[in-house]
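One structure is given below, encoded as structure tokens.
Here the complex is missing one protein chain, while the rest keep their positions.
Our next item is subunit A:
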Amino acid sequence: MRLGDTMLGGLLLILSAALAGFSQTFPAIPGQTYGAATFPIAVAIGLAGCGVLLMIGGIRAGHRHLEAAEWMLDRRAVVSVALTVLAMIGYILLAPRLGFIPVMAGMLLGLFLLLQVHWLMAIVAAAATTMVIHGLFAGFLLVPLPLGIFPRVSW
């Protein structure tokens, strides 16, 4: 989704107001004018300045406020992007419970099939990639990848 300059500028103004407002709650360094709030407020002022300039530019140019990107007109592309993000969320939620190997293999298989890789190739590639990554990170580099309910694989 592409935001027009006016809309983007407006959004930045709202963000900068929230940022500046929240920054006021930070305690000051006793006896000093400059403290924890100084820098976030400076950033908020910068963001607000950008927002105002974008709004002025957008209003002058008369651009649309909201425009769908080309890929958004293709339902398959939208579904693919959404499912890719969901796959990552799924990994975050499931891997600690079920373990790295089944969740990663499942995620890869799903993504390969989503991208129209032949099913046989998808199964082989998902299994091989999972085991190579597990061997490299858990076996060789000793990264404690989540075990979950899956039996330990010793390399």
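The working rule: a residue touches a chain if its C-beta (ideal position, glycine included) is under 8 Å from a C-beta of that chain, and two chains touch if they have at least 3 such contacts; residues count from 1.
Everything below uses one rule, namely that contacts and distances are computed from a predicted model.
Taking the options "TctA family transporter", "Acetolactate synthase", "Acyl-CoA dehydrogenase" or "YCII-related domain-containing protein" in turn, only "TctA family transporter" matches the UniProt protein name of the chain that is not displayed. Of A:111, A:127 or A:147, it is A:111 that touches the chain left out of the display.
Seen from subunit A, the chain kept out of the figure touches residues 1-3, 8, 12, 19, 22-23, 26-29, 32-36, 38-40, 43, 46-47, 49-50, 53-54, 57, 69, 71, 74, 76-77, 80-81, 84-85, 87-89, 91-92, 95-96, 104, 107-108, 111-112, 115-117, 121, 125, 129-130, 133, 137, 141-146.
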